[in-house]
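Apart from one protein chain that is not included, each protein chain of the complex appears where it belongs.
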Amino acid sequence: MTILSYLKALGRALGDEMARDERVCVLGEDVRVGVSNVTNGLLDRFGPDRVLDTPLSEQAFTSFATGAALLGMRPVVEFQIPSLLFLTFEQIANQAHKFSLMTGGQARVPVTFLVPGSGSRLGWAGQHSDHPYSLFAHVGVKTCVPATPSDAYGLLASAIRDDDPVIVFAPAGALGLRADLVLSSLAPVPLGVGRVARPGSDVTVVAVGHHVTDALAVADDLRGDVSVEVFDPRTVYPFDWAGLAASLERTGRLVVIDDSNRMCGLGAEIVATASEEMRLVAPPRRVSRPDGTVLPFAEALDRALQPNRAQLTAAIQAVVKD
Amino acid sequence: MTILSYLKALGRALGDEMARDERVCVLGEDVRVGVSNVTNGLLDRFGPDRVLDTPLSEQAFTSFATGAALLGMRPVVEFQIPSLLFLTFEQIANQAHKFSLMTGGQARVPVTFLVPGSGSRLGWAGQHSDHPYSLFAHVGVKTCVPATPSDAYGLLASAIRDDDPVIVFAPAGALGLRADLVLSSLAPVPLGVGRVARPGSDVTVVAVGHHVTDALAVADDLRGDVSVEVFDPRTVYPFDWAGLAASLERTGRLVVIDDSNRMCGLGAEIVATASEEMRLVAPPRRVSRPDGTVLPFAEALDRALQPNRAQLTAAIQAVVKD
Amino acid sequence: MAGTTWEQVAGVTPAALYRTVRLIRRFEERAIELVRSGDIVGGIHPYIGQEAIAAGVCAALRPDDLITSTHRGHGHVLAKGADPARMMAELTGRVTGLNRGRGGSMHAADLSLGVLGANGIVGAGGAIAAGAAWAASRLGPPRVAVSFFGDGAVNQGVLLEAFNLAALWRVPVVFVCENNGYATTLTVADAVAGGICDRAAAFGIPAVSVDGMDPQTVLEAAAPLVAAARAGCGPQFLECHTYRFDAHHTWEHKARPRYRSAEAVAAGRSRDPVDIQGARLDAADRLAVDNEIERVIAEAVAFALISAAPSPVDATEHLYATGLRPRPGAS
Partner (left out) sequence: MAGTTWEQVAGVTPAALYRTVRLIRRFEERAIELVRSGDIVGGIHPYIGQEAIAAGVCAALRPDDLITSTHRGHGHVLAKGADPARMMAELTGRVTGLNRGRGGSMHAADLSLGVLGANGIVGAGGAIAAGAAWAASRLGPPRVAVSFFGDGAVNQGVLLEAFNLAALWRVPVVFVCENNGYATTLTVADAVAGGICDRAAAFGIPAVSVDGMDPQTVLEAAAPLVAAARAGCGPQFLECHTYRFDAHHTWEHKARPRYRSAEAVAAGRSRDPVDIQGARLDAADRLAVDNEIERVIAEAVAFALISAAPSPVDATEHLYATGLRPRPGAS
C-alpha cells in the first residue's frame, strides 16, 4: 500500500497518459515549473514540446488546444483559477463543445481542461473562489468533480481518453486528501458513473467533490439515528441518473450538498429530476451556496457562504422528519 | 390606442430613458445605423457622444461600460448575438457583477446589457441561437426576459434605472409581437415581479419569454378540459417566488416551459424550489431544450429541439392526470 | 524557398484562377436567389467582390494544408476544393451537405480537405488555425494553416492573442485579413486605430498589404508567405484590400440600412476580380470555363434541391463525438 495525495494522483494520471499516448500534451501557465503542484516533473520526462508554458492568453491557448485536438492531439489545458473558465467561456462552450455537431460529426475535439483548486481557497476572495461546474453542465460540456485521490486519477485519465471536451474540477477542499492504496489499482473511472460512497436506508445524500468527505462525516455522526446513503456522482455531466434512481428506490428521501450557487445549480437539477421522475416520500432539500454568491475576503464571511456539515445535518434531520 | 411592436417598445424605452437622464448612453455594434432595429433614430436625437458604434471588441467595450458606470454613467450595451455573452462572461460575471461586494459597497455598476433576438433565429445555426439566461441567473446577475411589448418597455426601463448590472433578453420569437395599447400607459415594470397572464385553477404553467404566447394558446385550446393558469415571471433573476407560491396554492400542479437547456436550466430551479417549498399535489414537469443543446442548422432539426406547444399540451395533460 | 514560390505560382494557370473566381461568383449569385426563394433559410453573407482573395491564397496551398474561414466563408471553402454540390446542399440544409445539414452557411466545413470550418464568431479562427498547424506539423511533415478574417476581426482580443502565440512558437500559419473597408456598417477608419499591418508587425510577424481585387496579385503575394511558413519562418500576415459588392448579409436586401452611398458602391464595384482575371484568357477559353461553371452550378443546385432534409429524430445526433445522446427536453 502507498499513501497517495489527491494532487499527486492528478500528476500521476497526467504522466501515465502522456507515457501511454504521445498525442497527449499539457499547456498552461507555469506548468513547466509546476506551480499548481500537478505538472511537476513532466518537463523532464516528456520535454518542452509536450509541456508548454503559455503566456497569459487564455482565450488563444484554449482555442489553440481545440485546433490541435481537431488534428489529432489530445491536449490537457491547465487553468490556474476557476474564473479563467469565465474568460474562456466562448472558446469552450461556443467552439470546442459545438464543433462535433456543427460539422455534422466530422470533427472531434478531445481536449481536457483541468482546474486544480476550484472553489474557495480561503483568503483568495471574490475572483478566485468560484465553483462554476454547473455552468458547464448547463451548456453540456462533460464535467467531472472527483472527490478522492483514486477518482482524481481515474476521472482525469478518462477525460484525456474521451473524444469530447471534458472539464475536470479538482476542488481546493479536496487537494489535501490522501488515500492508502495499491498504485497498480489505479485505473480510469468511466465518465457518467457515480458511486455509493456509503450505503444507507433512510435518506440519500448526493454530495459533490470535497463535500463527499463532509457527507461521510455527517453520516457517521448520525449513525444510530439516521441511516444515510452517500451518493457521489463523480461526473456532474453526464449525470448518473440510474444510479441516483436506484438509491432513491431504497431511501425515498433526498438531500443534495453542492458547492454551486443555489439558483440553477447542480443541486437544482438533481432535485428537479428526482421530483419529476423518481421515488420521493418527502420533499427534497438542497445545501448550497446562496444565490449569486461572490465569496467575500474575510475568513468568517467566506466560510459562512460555503455549504457546511451543520447545514447538511439539519437538512437530513428535516427530511427524515417529513 | 396605438399598435406597438415589441422591437419598437424596446427602442421607445431607450429613447425615453435617454431623454429622462443624460447619463444614459448606448454602446454596441452598428447601433448608429440601428441594424438591430432597436436603436434607430437615437443618433439623430441624442448625438454621437451618447450613441457609440463600437469596434468588434466586446470584452473591452463591456468593461468600458463597467468603468463608465463606476463613474456615474448608466450605459446600455447592445449585443448582436446571444453567444457574445459567452465572449464577455468574465467581464459581466467576474467584474461588473462582483464590484459591489468586492468593494464592500463602495461601487455600483448601473449597466444594462440588451440582447435583441435571443434564442433561435431559424437558420442561424449553432453559434447564433443560444438562450443563456439561466447562466446569468446562476451567477446572480439580474436578468429579464420580457414576453410582451409593454413588458419589453417596462423591464428595459427598470433595468436602466437599476443600480446593479441587468441583462435584458429579447427573444427572437417575441420581437414580432404587437400590442394595441395606450402609449401613456407605458411605464417601468419592477424587476422581480411576475404576473399571472391568465388565471386558472387546475395547473400552473410557468412560461418564459416568447413561450408565454405558446402557453396562452395551449391554455385556450385546453379550456373546458383543463383550467390552466399561466404565470410569466418576467424577471428570471431575482425570481418572483411569492408569486409562484400563490399560484401553486391555487392549482397545486406545475409545468414549466423554458427555452433553456434542460440540465441546470431555469426550469430546474423552478421545479426544485416548488418541490422543496411549495404546494404540489402531483409531480411537476418541464418542457425545455435537451441537455447540452447546440441548435443544428436544418430547419426541421432546429425546430425539433425547441420547446413546442405539443410538448406543453402533453405535459399539462400528464400532470393533471397524476 | 524562392523555388517553391516560383513553382507554386507557375503551377497555377490563369484559367485555373479564373475558374475559381468564376465558380465562387456564380455560386454566390445562385445562393442569393435561393435565399430569395426561401430554399436557403437564414440568409447568407455574400462573398461577391472578394473572390480574388480566396482564389489567390488557396492556389498557393497544398491539398493537405489547412484553413479556417469566417461568417463570409463560401469562397474560402470552395477555393480549398469543396464540392459545390455538397456545399449547396449544406446551405439548403440537406443530409447530403458537407456538414449533413447541421452547419449551414456559417459553419460549412470539410475536414477531409483541411477546411476546419467557417465560423460564426469573428476572430475565432486564428487561434484554432495556429493550434491545428502546430499539431499537424508535430505529428507529420509541416502543413500550413491559413486563417482568413475580416478587418473587423483585428479588434478581437483572441485574434491578437493568437498572433502572439503563433509568433512565439513559430507556428506555420498565414493570417489573411480581407480588408473590405467595413465591419457591417462601421468603417475601418472608425474601428481600427493604427494600421492593420502594423498590428501584426508589432508581434514580429512579417506583414504585407496587397491589392485584393486581382487573383494573380494575391497568389503571387501569398505563395512566398506560405512557403516561408512551411520553411519554419513562423507566422506570416497578408492584408488584402478588397470591396464587398453586395450586402453584409442578405437581410440588407430588405432592410436597406444606409451606410454606403450608391456612388461609393459603384466606385467599389468598378474593379471586378472576375473580369480582371477573365481578361487574361482569350474569349474562347473564358467561355469554355463559364459554360463549365454554369453546368457545375446547375448540377449543384439540382443535387441540393433533390436531396433529403435530415429527420427531426436525428436532431441531437453528432452532438457528442462519442455518440452520447443527451436527455430530451420533454418526456
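Chains: A, B and C, in written order; residue numbering restarts at 1 for each.
Operating definition for what follows: contacts are C-beta pairs under 8 Å (C-beta built on N, C-alpha and C of every residue); 3 or more make two chains touch, one makes a residue touch a chain.
Keep in mind it's a predicted model, so treat the numbers as computed, not measured.
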| item | value |
| --- | --- |
| Touching partners, among the displayed chains, of the absent chain | A, B, C |
| Sole residue of A:263, A:278 or A:320 that reaches the chain not shown, by the stated touch rule | A:263 |
| Touch with the omitted chain, as defined above, among B:46, B:86 or B:99 | B:99 |
| Hidden-chain contact residue, picked from the options A:126, A:192 or A:238 | A:126 |
| Hidden-chain contact residue, picked from the options C:10, C:193, C:262 or C:283 | C:193 |
| Residues from chain A at the interface with the omitted partner, ascending | 29-30, 32-35, 37, 53, 55-57, 59-60, 81, 83, 87, 121-128, 262-263, 285-294, 296-301, 303-305, 307, 311, 314-315 |
| Chain C residues that touch the omitted chain in the full complex | 155-161, 163-164, 167-168, 190-195, 198-199, 201-205 |
| Contacts of chain B with the absent chain, listed as residue ranges | 23, 49, 52, 54-55, 57, 59-73, 75, 90-91, 94-95, 99-110, 140, 142, 162-164, 192, 238, 241, 276-277 |
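The rule we apply is simple: only the chains that are shown with their structure count from here on.
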| item | value |
| --- | --- |
| Labels of chains that are neighbours to chain A and to chain B | C |
| For chain A paired with chain C, centre-to-centre distance based on mean C-alpha positions, whole Å | 39 |
| Residues of chain C touching at least two other chains | 99, 101-103, 107, 119, 121, 157, 319-320, 326-327, 331 |
| Multi-chain contact sites of chain B, meaning residues that touch two or more partners | 83, 87, 125-127, 263, 285-286, 291-294, 296 |
